[in-house]
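For reference, the structure discussed in these notes is given below.
Only one protein chain is missing; all other protein chains are in place.
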Amino acid sequence: MALLEVDGLNLSIRGRHILKDVGFAIERGKVTGVVGESGSGKSLTALSIMQLLPHRSDLSGSIRFDGFDIAAASEREMCALRGDDIGMVFQEPMTALNPLKTVGEQVMEGIRLHTGATRKEARERAEAILEHVGLPPSQYALTRFPHELSGGQRQRVVIAMACALRPKLLIADEPTTALDVVVQARILDLLNMLVDENDMALMLISHDLGVVSDMADDIVIMRGGEIVEAGPAIPVLKNRTHPYTRQLAEASTHVPARDPDWRPADGEGKAVVSVSNLVCEYPGRRTGMFTREPPFRAVDDVSFDIGAGEIAGLVGESGCGKSTLGRSLLGLMQPSSGRIEFDGRDVTHPDSETRSEMVEFVQAVFQDPFASFNPRHKAGRLVAEPLFLRRELSAATKRDMALEALENVGMHASDLDKYAHEFSGGQRQRLAIARAVVNQPRLIIADEPVSALDVSIRAQVVDLIVELRERLDLAWLFISHDLSVVRSLCDTVMVMRSGRIVERGSAQQIHDNPREEYTRQLVAAAPDLEAVIARLGDEG
Amino acid sequence: MSWFIARRLLSLAVTLLLATVVIFAVLEIVPGDPARLMLGINATDDAVATLREQLGLNQPVLMRYLSWIAGMFQGDLGHSFTYGSPVAELIGERIVVSLPLALMALAISTAIAIPVGIYAASRRGSATDTAIMAVTQFGIAVPNFWFALLLVYFFAIFLRWVPAGGFAGWDEGIASGFRSLLLPAVALALPQAAILSRVARSAIIEVLGEDFIRTARAKGLTRRAALWRHALRNALIPVVTIMGLQFAFLLAGTIIIENVFYLPGLGRLVYQAITQHDLPVVQGTVLFLVGFVVVTNFLVDITYAWIDPRLRRRGR
Partner (left out) sequence: MTDPVMPHMEVGLAPETSLASRLLASRSFATGAIITAVIVAMALVSFGWTPYDVTKIVIADRLKSPSLSHWFGTDHFGRDIFSMIMVGARNSIAVALVAVGIGLAAGVPLGAWAAARRGLVDDALMRFNDLVFAFPSILSAVMITAIFGPGAVNAIIAIGIFNIPVFARVTRGAALSLWPREYVLAARVSGKGAARITVEHILPNIANLLIVQATIQFSLGILAEAGLSYLGLGAQPPMPSWGRMLFEAQTMMAIGPHMAIFPGLAIIVTVLGLNLMGDGLRDALDPRLRGKG
């Protein structure tokens, strides 16, 4: 008998039907990956098992855990189960811990609650488990508060809390989504280790087939509140018989089609942007009335060119300075020193005339498709915004240009009069791209433009970027934390770390043959579905 | 931590200094000659001139401001035009009524509001919660001096349990003093309790929606345990903020309530001084009250840092 058997699970929240006849099983000591795009119901399935659903939830069906009927359990029985036999780890380590209590207190709390241990015993156990998850108390005292730890360290604390009593089942809901890729790899290793040691079952929930495929014994694929496919990982991934599974796998490893004959109009090799010795600093934190910490160098002596029609990738972990670099190119931030040239013209410290010409040269696409538009304006006005300085154009001409831009990104005239909230996330990102191309700039700086999108939509946007480069003769600076997208999309890749560009090369070279140790780490840490599938093929 | 306190103290001093300038400047542009106001319409010009000289009103503005400030550092806030006694002494006599009144009101308001807020938040959406919220909605709308009139009517005129007004002084015994202050304190406190309980309730509900509450529940804590052990302390910051504002409001609010109950407190002193153009008293009391507000804010900031370890490191 399986450890967890879910059968015929139906869930409605405030009258909305969310889970439809969900059924699957989790075997003892095995890793079950649950994969789905946003809205697939994977997180609510986990919360159903924990019986931690939001108010006014209506749940029916059966959940049997180790022979115990969770669906019929009383709240008191559930409290005894949670944290003891079932542990749970959440997505956002930054908010998952109580900011006002020390790490030690929070780890000890569950131990004392379930075992009735004394403070001293609980502290010893807490120290042991924290040591085990990689936070030795000699280095990370139990009296630290959560804000004194990094995101990855906090996630280790949450894992320690969930695993302190060696649960039979650990549910991890997107445990690494909020973390950098190298940290992600380490947290996944930690989870693997805990599974092996304790003969614990792991329900690993993720939007990323790549993350799951490497670890999972079994895979459950969900979409729109239903189970699409469930079964042992190897056949599911290798055969990809179900069309949705195939679609997910293809989207995750998607490489956009390129026209091999396309050449930029200006010819290759001519730089549209040339950056030399660029330094960007933020003022240091105040330490006294008139004293400050030394300024923080977000971008530290960076030089590079982007050629006409080139798609240049800029990768790095959060806080490495990649967004600051992008913003300084957009004129949103004043560099402290160095030089930025557009088409050979110095725009480092633009006067108002240069600034208005920059609008014609460079445009931007940002990460969050939901925050990218003034909610009170219609698409026509939103897309035409970069034409604002061109007073010579009539309103009708601007509207025509907006329409042309919309058509360029695959949208229609009927979309002109819609508000941003009427579009889906993917459509909004198209809209953002339409706004960026409306005045036919030479360069678009895209800061994590696909990071907030589901994989299938991500693939479409990536295609659109290549297509527009060829049709409109555009160069792109594509900023991302995601090495796999960068590899499939970009011509060249720059790897950034602590404000410096540590390595630059063709996408192929960076991936297959990185020169720098740091690049090697990044490449090794990135989940690689393709490699897993290829390996499965070899095995046979 | 010490840097945090030092910075707060500095900001406190700056605010106080600016406040002295404002108070002085506002009273400088008051229409009318204080000397003439004191002596009455029929006084001779000579008498007025002599008094002006005595009061130092003929000195340049800056000099008068500086000497006011200098006096303040020696505890000398000048002499009242009408009472003739030192302003500091007058404030001292009156604060023993107003401060206990404000403290009593704050204690009553907190003692009611916090349990009510916790109760309503923990039973959010229930009939009790709805009823409590309706009562507080009503409580917020009640002007405290009207409520005071009703209390006087019911407890003093109708039931004759407590005096309708006046204050015999603490010499008559602590108990009788508190009896005189009870109705005014209740009148001040209840509308404030309505506000505070709503703040407490929504702060707790807000915190109950945080991720770390879910983490606590996933550890096996009951709803109740999660509320007591994780939510309450986190909900304290907005509650303490409002309590700080309320204390300042209560102390200043005595200006009306003391008029209803004929209490010889600070509010009545400043009110009479204002209507009689007794400038030194107005300046002194207003500055005293502003000082009180600023110090309260400072204590609130310190409390934040005590509650939240994240604030101990940096300024804001």
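Note that the chains are named A and B in the order they appear, and that numbering of residues resets to 1 at the start of each chain.
One rule holds in what follows: a residue touches a chain if its C-beta (ideal position, glycine included) is under 8 Å from a C-beta of that chain, and two chains touch if they have at least 3 such contacts.
All of these numbers come straight from a predicted model, not from anything done at the bench.
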Just to verify: which one of A:Ala128, A:Met193 or A:Leu332 makes contact with the chain not shown?
A:Leu332
Tell me which of A:Ala185, A:Ala271, A:Leu453 or A:Ala525 is the one touching the absent chain.
A:Leu453
List the residues of chain A that touch the chain left out of this view.
37-38, 43, 91-92, 174, 177-180, 207, 318, 327, 330-332, 355-356, 358-359, 362-364, 366-368, 370-376, 385-389, 419, 421, 432, 435, 448, 451-454, 481
Write the list of chain B residues that the hidden chain touches.
11, 14-16, 18-19, 22, 26-27, 30-31, 124-125, 133, 137-138, 140-143, 145-146, 149-150, 152-153, 157, 198, 201-202, 205-206, 248-249, 251-253, 255-256, 259-260, 270-271, 274-275, 282, 286, 289-290, 293-294, 297
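Criterion: only the chains that are shown with their structure count from here on.
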Centre to centre, by mean C-alpha position, how many angstrom separate chain A and chain B?
50
Along chain A, where are the residues that touch chain B in the complex?
50, 52, 55, 75-76, 79-84, 87-88, 90, 92, 95-101, 109-110, 113-114, 145, 147, 158, 161-162, 285-289
Within their complex, state which residues of chain B touch chain A.
3, 10, 125, 210-212, 214-223, 229-230, 233-234, 307-310, 314-315
